[in-house]
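Below: the structure, in structure tokens.
Heads up, one of the protein chains got dropped from this complex, but the rest are sitting where they should.
So, subunit A:
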Amino acid sequence: MRKEDTVKLISAEGFEFVISKEAAMVSQTIRNMLTSPGSFAEAQHGEVTFPEISTTILEKICQYFHWSLQYASGKETEFPIEPELTLELMMAANYLHT
């Protein structure tokens, strides 16, 4: 993927997840940020830090983005969620408006 089509999501612990912009925009919050007018300095283009989201959760969220795109284009599979992640996952989803 070209650089322009990706964003980097950084978790609280500093792990970097590089995903396509299209996937990231499943989150309204991220979408708003990326589409704000006249906004970002070139150097920081496409990097978002989430100091409040842990790595495991962020990883799951990235998986969710991709699954969501696939679901929308017809592949109706299931999305597995481990019960111990549920609460944190929900809160993160709320935060990210997903």
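We adopt the following convention: a contact is a pair of C-beta atoms (placed from the backbone, for glycine too) under 8 Å apart; a residue touches a chain by one contact, two chains touch by 3 or more; residues count from 1.
Everything that follows uses one rule, which is that contacts and distances are computed from a predicted model.
Between the listed names "Cullin family profile domain-containing protein", "Leucine-rich repeat cysteine-containing subtype", "Collectrin, amino acid transport regulator" or "Nicotinamide-nucleotide adenylyltransferase", the UniProt record for the complex's undisplayed chain reads "Cullin family profile domain-containing protein". Checked against the full complex, the candidates A:14, A:51 or A:80 give a single residue touching the omitted chain, namely A:51.
With the whole complex as reference, residues 12, 29, 32-33, 36-41, 44, 46-54, 57, 88, 91-92, 94-95, 97 of subunit A touch the missing chain.
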